[in-house]
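Here the complex is missing a single protein chain, while all its other protein chains stay put.
So, subunit A:
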Amino acid sequence: MIEIVSESKCIQCNLCVSVCPTNVFDKVEGDIPVIARQSDCQTCFMCELYCPVDALYVSPNSEGSDLVEEELLEENGLLGSYREKIGWGPGRTPITRHPLMLEGRN
């Protein structure tokens, strides 16, 4: 489930509020969005993928809330790691163009 909206990274664009299919976030005037309905999170990772500054972290645990520390995630290169893999963001190539996509039937 969604665990972190990083205060230091978030630029208050509120894209996560828009793209979340289950309406988990609430926009806050003059502040970063809040995780208002965490139990509605379906662990689909879409918010994280759309965040332009890698300020969000979705824990893979879909069954309950995990205690995670932003510093540790940062250290382990996990913030924004999915977006990087998908190849979204400036200077990146979408993974759909990966040469290995030409092989096999995946």
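In this section, a residue touches a chain if its C-beta (ideal position, glycine included) is under 8 Å from a C-beta of that chain, and two chains touch if they have at least 3 such contacts; residues count from 1.
The working rule: contacts and distances are computed from a predicted model.
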Hidden chain of the complex, named as in its UniProt record, picked from "Carbon monoxide dehydrogenase", "Peptide/nickel transport system ATP-binding protein", "Pyridine nucleotide-disulfide oxidoreductase" or "Outer membrane protein beta-barrel domain-containing protein": "Pyridine nucleotide-disulfide oxidoreductase"
Residues in subunit A touching the chain absent from view: 17-23, 40, 42-46, 49-50, 59-63, 78, 81-82, 85-86, 88, 94-106
